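The complex is shown incomplete by one protein chain, all other protein chains being positioned as in the whole.
Presenting chain A:
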Amino acid sequence: MRTLKDNILRGFLWFAAFLTVAILVTIVGYIFMKGYRLINFDFIFGDYSPTGHGGIWPMIITTIYTIIISLIIATPIGIFAAVYLQEYAKQGRLVRMIRFATESLTGIPSIIYGLFGAVFFVTTLKLGMSIISASLTLTIIVLPVIIRTTEESLKTVPNTYREGSLALGTTKLQTLYKVILPSAMPGILSGIILSIGRIVGESAAIFLTAGTVAAMPEGIFSSARTLTVHSFLVTQESGDIELASAVGIVLIVIILVLNLLATFISKKLNKANY
């Protein structure tokens, strides 16, 4: 009786794992099968045209713009915030409040960020539906990611480093720039990579703040569409699954590369510490 029950449960465990892997393989496999025929030089690097499937170079450029702008703003703020929390702040109400805010930001769904961005950056600050509005919204979205990963890697810097440096007569700031931050760098980098993944995968917030213009953006103040928004719109408007999947392949490859990069860096991190 006991072995029977055990075997049934064991069977369920195997089955669930098989199901999960099968579903996920099917999704990725389907997108590759459906879209690979469209992938060629002209598709990636060609300008968009509404006829046929159109190139996706404008969407790639838009995506790169959003990554660069949001990271330029979010990275220093996030790192400094983590430095404050880990190296400067005394535990107390202020720190608890900051941590609570950071955690809450993580849990807010992207459509709410989109609503906020649409009324604050687009309307109130008069930036319009534009790459800059989307990037500023994305800045807030990735800020908690950068703060958390930086904090984690600051925690792994041994206290002896700080003591050794301070004992040599350096100031706190010198210790921070010359000792602590360099040894926390791999962790900070993997946080930045995670953030890039988040930005590349984001759609709802960008949809409401950058708009949907399918053309090469003239600058950061023009409306444009990113890869994810493009994939969404061609599916919704024309049911062009082939094109959506081809864009999907590009997205998956980007995420894959980012993941490999993050794994590589965190392996380096582990080696550095042991």
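Simple rule for what comes next: a residue touches a chain if its C-beta (ideal position, glycine included) is under 8 Å from a C-beta of that chain, and two chains touch if they have at least 3 such contacts; residues count from 1.
Convention: contacts and distances are computed from a predicted model.
The chain absent from the displayed complex carries the UniProt protein name "Phosphate transport system permease protein", chosen from "Cobalt transporter subunit CbtB", "Putative NBD/HSP70 family sugar kinase", "Hydrogenase" or "Phosphate transport system permease protein". When the missing chain is restored to the complex, the residue among A:Leu38, A:Met59, A:Leu127 or A:Ile140 that touches it is A:Ile140. Only one residue in the set A:Ile39, A:Ile61 or A:Leu115 touches the chain that does not appear here, and it is A:Leu115.
Seen across the whole complex, the unshown chain contacts chain A at 2-3, 5-6, 9-10, 12-17, 19-21, 23-24, 26-28, 30-31, 34, 76-78, 80-85, 87-89, 97-98, 101-105, 107-116, 118-120, 140, 143-144, 147, 171-173, 197, 200-204, 207-208, 228-229, 231-232, 235-236, 239, 241, 244-245, 248, 251-252, 255-256, 258-259, 263.
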